[in-house]
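Excerpt of the complex: some chains, original placement.
Labels run A and B following the written order; every chain starts at residue 1.
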């Protein structure tokens, strides 16, 4: 039987999406003596170690572990896909940022923060990218949907969980702002 | 700007500010349009006006800012740009704050102080505007990080195309169109779809042969309409510099050459 490490390594490369320990356990479903979860977890640690400093790294994101190229290699790898990288519009970024930091949140609450309406289309697009989902409906007239971010969003931005988001910073223009009100 | 701004009431501050800072800002008209389209709403515009002059969010010189804000709104209207209603609401709010600030402050009015509310709103918005920028700066898939898919040659991958109906496809395209009206030029809308299909077909033929006699691209059996479609496709491809029509010498056979260099 091949080494546990080679199987896990190959599976992570071949999956095309992040795999968590639950997924990895399933690889061994037909084995007489399947490896324990602890062994799998240790192997993942070893693999992370093995790939440190290489062109490809093993990282943990929200949905599990995935191999990805090292961020500092982007200038060269861009030549593989020479087409211009789309930049997300500010509306999109602001909307997803507000949802990420303030979830669960309704659309009208997002609009209140932005001071301008958020189009139905924008919300639908975020839902379709699988970046946000409807968590529940608020028990107020109209039962507005409460939105939250998904694992897909975290995966895309290379985050393990919401705590990994950059800290919110209060804007300070002049230093002498009296910190009177809290948000 | 290290003029000490007394905390609190704008009415007191205003006079000083008017002397200390320029009240007018000049933006060249061309730049203005692009500039205005760049704003994500009245709060964004207001924040810009405040930050641009290093004003303190909590001590906005309301009169100055109101004047400037109204000037922009006028400009936007002059340029006949679509102006969201929220911009006008904000203008009204600013005017209200300004007029209130001229009145002596009575305690019961302070309860529901639109100025304090606006400051609060601006601070909140500024926080998320920054958060959006921070989010954009994170390394992300397909821009900074790439994943791959390593094949396992011994396991034939089952490729099952999703079941999609034509209706679904068309509905989606309708949405795309609605979003992309600006992008779509008139000439595209008028262009019969068959031309685009033919463009693909011509490219496909050239992919195999590199060079084809012009005449051979036409299928006579298709009749007049077919010939026109092919011709339009060839012209469009020429316009997009994907192919070149050449005639090596007078009376020689006209040829269509792929402009794609080899070893693609």
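Some notes on this structure:
Methods note: a contact is a pair of C-beta atoms (placed from the backbone, for glycine too) under 8 Å apart; a residue touches a chain by one contact, two chains touch by 3 or more.
The structure presented is a predicted model; accordingly, all values stated were derived computationally and were not measured.
Copy numbers of the protein chains across the entire complex in this file follow the formula A x2, B x1, with one of each shown.
What we mean here is this: only the chains that are shown with their structure count from here on.
Note for the complex: chain B touches chain A at residues 1, 7, 40-44, 50-51, 54-58, 84, 86, 90, 116, 119-121, 123-152, 175, 178-179. Against chain B, in their complex, chain A makes its touches with residues 10, 13-14, 16, 66-69, 71, 74, 77, 80, 85, 87-88, 90-91, 93-94, 96-98, 100-101, 112-117, 121, 155-159, 165-166, 168-171, 173-174, 176-178, 180-181, 183.
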